[in-house]
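As you look at this complex, bear in mind that one protein chain is not there, while each of the others sits in place.
The block that comes next holds chain A.
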Amino acid sequence: MKKFDKERVLLAVAGPVIALAVAFVLSAIVLIASGKSPVEPYTLMFEQASFSDIQVLIINQASMYYIAALAVAIGFRMNLFNIGVDGQYQLAAMMAAIVGAHANLPAALQIPLLLLTAVCTGAFWSGIAGVLKVTRGVSEVVATIMLNAIATSVIAYLWLPSVFGVKVGNNNTTGEMHESGWVPGIDMGDAGEIYGLVFLAVLLGIGYWVVLNRTRFGFDLRASGASESAAAASGVDPKRMVLTAMLISGGIAGLAGLPILLGDTHTYSLNFPTGIGFLGIGIALLGRNSPVGIAFAALLWAWLDKASPELDFHDYDKEIAVIMQGLIVLSVVVSYEAVREWGLRRQQRRVGAELAAGHVLGADNNTTKEVAGR
């Protein structure tokens, strides 16, 4: 049955390729409409990707996108839309920064402590939405959006000098973390340093795949996403599954900010990157919730981010990259649905054709059982 395997690979690749092609064409149209060369920005951005310092920036950025997108993808796999990854990772990063600034254990304990703090904070924040959904039937989309807003306020409160804040000039910070909590990076010489926690992202990706595809829990989770009613009939407790998935999603989300926190900034300040959780949604969509797909999508996003500033020096607006990201998400949604339906119909036809041609599994005992009366 290698045919159907090949078919699946083809379908998996067709969606993103079509979406990207459409997005590039549409962006080119935007460029032409604004009277600019539709080709040069791309050449400039591709050129950027060949510089090693930009490469390091891309990898570092992508690691955070990747973790955030995994958190979103866990939810997607069971039809939960955790739109609150943004609030979860920011709050979690802040809590980790605060703990890192006040606790001072040996590195072997300090780093796990910080990771655990982040996971628990993220899971706690998403768990609120999970509990609300399970007990009160509140849509997790609404609840997590609200929680994002609340997280912003909580962060502002924690920044107060009377609470955990430390003013550095005009900047709000949480104070410098103790060095035992710093995760050393990989020194790339002039190009900079790759965050040590890039490996955490890779491990999370592997863990995601193993749990989803090779464990009973993963099967239950996927079944819940594919058909809530069939999963319930198969013995999945839908409420517990919703809560568990929300907690895991939030827990992973909590880690999204840590590569930069433990690898570079060592404090949670006004300059800390925001919006990664929202970008994670688009990246998870483009990556089709698959760990490999998300990795490519995260790199693509990071490339658009890190290569676009160069455009400003050549009389193009770097916002063209943002337009592209938007167009990619749009075309991804359309093209995936189209490819999915096309693939399903195509397979139905092919199975019909194969059966008509007599290619039945175990064809030798395929005597006309239709008439086997009793």
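FYI, a residue touches a chain if its C-beta (ideal position, glycine included) is under 8 Å from a C-beta of that chain, and two chains touch if they have at least 3 such contacts; residues count from 1.
As a convention for this text, contacts and distances are computed from a predicted model.
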Item to check | Missing subunit (named according to UniProt) among the choices "Cytochrome c oxidase subunit 2", "GltJ protein", "3-isopropylmalate dehydratase large subunit" or "Heme ABC transporter ATP-binding protein" | outcome: "Heme ABC transporter ATP-binding protein"
Next on the checklist: Tell me which of A:Asp237, A:Glu319 or A:Glu337 is the one touching the absent chain.
Outcome noted: A:Asp237
Item to check | Residue among A:Ile54, A:Met78, A:Ala223 or A:Leu286 touching the omitted chain | outcome: A:Ala223
Next on the checklist: For a quick check of understanding: of A:Ser37, A:Ser52 or A:Gln348, which residue touches the chain that isn't displayed?
Outcome noted: A:Gln348
Item to check | Sites on chain A contacted by the missing partner chain, in the whole complex | outcome: 1, 4-5, 213-220, 222-223, 226-227, 229-230, 232-237, 344, 347-356, 359-362, 365-366, 369-374
